[in-house]
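Left out: one protein chain. Kept in place: all the others.
As written, the chain order gives the labels A and B, with residue 1 at the start of each chain.
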Amino acid sequence: MKIGVVDAHTNVEKAIKMEDKAPDRIEIKGLEVYYGKSQVLKGIDLTFPTGKVTAIIGPSGCGKTTLLRCLNRMHELTEGCKVKGQILLDGENIFDMDPMLLRRRVGMVFQKPNPFPKSIRENILYGVHAIGLKCDHNQVVRACLEKAALWGELKDRIHDNALTLSLGQQQRLCIARSLAVMPEVILLDEPASSLDPVSTSTLEASIMAMKGEYTQIIVTHNMNEAIKVSDYVAFLYMGKLMEYGETQKVFKNPERQETKDYVSGILY
Amino acid sequence: MKMKTVREISSNSINNVTSTEMPVHSRILEKLILVFALLISGSALLLGVFSLSLNNLESFPVPAFGILAIFLLSLFFYLRYVKGKKDWKLIIFCGLSFGALTLLRILPEYLYGLNINGIIHRSFVSALLLISIGLPSFCFALFYFLGATPKANDLSHYPVIILPILLMLVAYGIIIVRVFQNGAPNINWHMLITPYRWQDFQQETWQNNWPQWVAQSIHQTGIRNYILGTLLLMALTSIISLPIGISVGIYITEYSSGLLANIIKVSCNVLKSISVFILGLTAVSLVTYASGTFLSKIFDGSFVDANGNSHLANGSFFTAAVIISLLIIPIIARATEEGIRSIPSNLKEGSTALGATHQYTLFHILLPWSFPNIITGLILGCAEAAGSLATIWFISGTGEFGVSPLRPVTSLAYFIYLCRGDFSLSFKKIEGIWQFSAALILIVITVGLSITALILKRKLSQRQRGAQ
Partner (left out) sequence: MQIKKKLKEWPRIIFLVFAILPVIFLILIMLNLVLNSRTAIHTVGFSGLFSTRISGVFSTAQGLFGIIPAIWGTFLVILVSMGIAIPVSLAMAIFSSEFNLRFLGKGMRPILGILSGIPSIVYALMSVVFAQLFIIPKFTGAGLSPGKIPIPAQRLPFNTSTLLGGIMLSMLIIPFLAPLFDDALRDVPHSLKEASLALGSGRWYTLKKISFPHALSGLISASSLGILKAMGDVVIVGLVIGFESPLPNPLFDILKSTAPLTSTGAGFSGGFGQSLRSPLRDSAANFTGLLLLILAFIILVLVAVLQRRFKKRYPG
């Protein structure tokens, strides 16, 4: 039972111009995250530039995924998770917003591909139906699949069940699905960790193609991937932000010793 | 067409428009309308719930529907002309309220006819209408009150779920409270200790200088035998069903390949869902087949008492235990299965790596580990056995001759049935007062056992989390 009309998307056409492009789409100020008694993130101050790809790297358990999940308030699904500090999206504190409205502006792709057990077309249109967005369904499906580099492979199969796709295709489908609700920011949580190298490189190509139009934040273990796709990189260690800067600079001339130790694992 | 930024679209909820564009008095007016809509639909809902039981609230539903219709209409117009949102659902429910109003005015106070076996009071109809229109209206009002955001959409669905839950909890509460109220005052130590016994004897009295023999009877009543009967039933059932249940559980998990294990699994599932009535019939048949053979002493509970009188009976505790254990075996088998499956695989592998045989592992590792699970299943089975009536319905006696495996079966549940269903007046006068007390004791036993099993289950799941 739908209780009421939810918002006024219905009056706007699909083409939306971002008239005021703030230089930093997301700003994090003094973020502290506690799971019960233990503190996972200790005072993070970070910004994410508009239209660029920022990678968050660091050893396991340093809080990368926690940080990512805070950006669209998915941490609230975990019990006992407490948060202090501010996260500003275009100047608005996301903790004051309605979480559902936030998640339409900040989309997420998960580590393990999780398409719904429905057809490919229904997967993509899921978010559209959930919000009540008025648009041309066929156009949306085609546009999203094209952006995720799937249109060529799947244009004759959009009514097939999504679970029949390969893992790499499923993950790109998840990207396409999150694009359908027209987000401004896309969060990617180790998107290539369950994929083989060929699918990984196709995925990386999609991420590069989405630069400029979307602000992307990617958490990754794979430093080659971080070097390839990202413009900026943030190094997290033990819940603290150790270093942040342009990718080339951080990897070639890291300022902190911990960063040097971590990135020295790759060969130039 | 004006292109709005994404930010403006996303945050275009009622509250934001209010705070930037509306003058103060409109804001107060809006809040007032919303609060009133909430109050009136909430009270319509409450009125409907209370009308389910009370008959004298009949003067209220009609004005309630009238006010509700007016408020829904005013909310619709406010939203339409001030905010620019057309919510047709409000109009629909306004119309429904008007319809309910007229319906209630037309209906006579008592409805009957169509050969229906009852006279329906109009308050039943008004209760149904009040709840079915009041609940959605309350949800709408809540939605707008909370600001018409998507989160408010989610929250406003809560009342639909909470109402049935509350009603059901109240119903269960009534049961437990009433059993306590009626049963607790009658319980005393004497009643718990004394068995039911009566004796007729002739007493010699003198009247007009002539001896007269007058029939006297002594009534000594209490429910001791029924309580003991329930306990004995639980004990016997445990003894019989424990080995069989454990064996079934072990066989299914350990030697689980093959047709035989599947057959056993299927028959356990069928036994679990079989009607207890059929089991009662089987009990009767068991007694009938056994009578006349050498097994009759065990199964049908006849015996010769101290005075040399032989009493025929319909079934002994042993029979009842055998039949009830058919219900309990699947429970214990399931518990054993869960216990064995919950063992972390490295424990099993560790034992095999040390060179132990399969059977040694079974006895020394698997069974001790599953022991708490088995005990939990056993406790649940005992609770089931204590409360079972249908299986012993046809074979029960009154337990006046003592409680032992070969005597006629009786239990607290049967006693409660006798109080309810028996027609003998003397029984009702003397022992009928303990109807609720027996129910109370029975509930204490079964619920106590259930709580114990629940606590054990929680401890078990903690152990599993620790082991992993």
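The definition used in the following text is that a contact is a pair of C-beta atoms (placed from the backbone, for glycine too) under 8 Å apart; a residue touches a chain by one contact, two chains touch by 3 or more.
Note that the structure is a prediction, hence the values are computed from the model and not measured.
Within the complete assembly, B:L114 is the residue of B:V24, B:L114 or B:L354 that touches the hidden chain. When you scan B:A100, B:L236, B:I340 or B:A413 for touch with the missing chain, the hit is B:A413. Considering the whole complex, the residue from A:R25, A:K52, A:R104 or A:R172 that touches the absent chain is A:R104.
If you put the missing chain back, the residues of chain B touching it would be 52-55, 109-110, 112, 114-121, 123-124, 150-151, 153-154, 157-158, 160-162, 164-165, 167-169, 171-172, 174-175, 178-179, 243-244, 246-248, 250-252, 255, 263-264, 267-268, 270-271, 273-282, 284-285, 314, 326, 329-330, 359, 362-363, 383, 386-390, 393-394, 413, 416-417, 420-421, 435-436, 439, 442-443, 446-451, 453-454. Although one chain is hidden here, its contacts on chain A can still be listed: residues 72, 74, 77, 79, 100-104, 107-108, 110, 112, 114-117, 126-127, 130-131, 161, 163, 174, 177-178, 181.
The rule we apply is simple: only the chains that are shown with their structure count from here on.
Centre-to-centre separation between chain A and chain B, using Cα means, comes to 48 Å.
Interface residues of chain B, counted against chain A in their complex, comprise 1, 3-7, 9-13, 85, 87, 89, 136, 139-140, 143-144, 148-151, 153-154, 156-157, 160.
Chain A meets chain B in the complex at residues 1-9, 12-13, 15-20, 90, 92, 97-101, 104-105, 182, 184.
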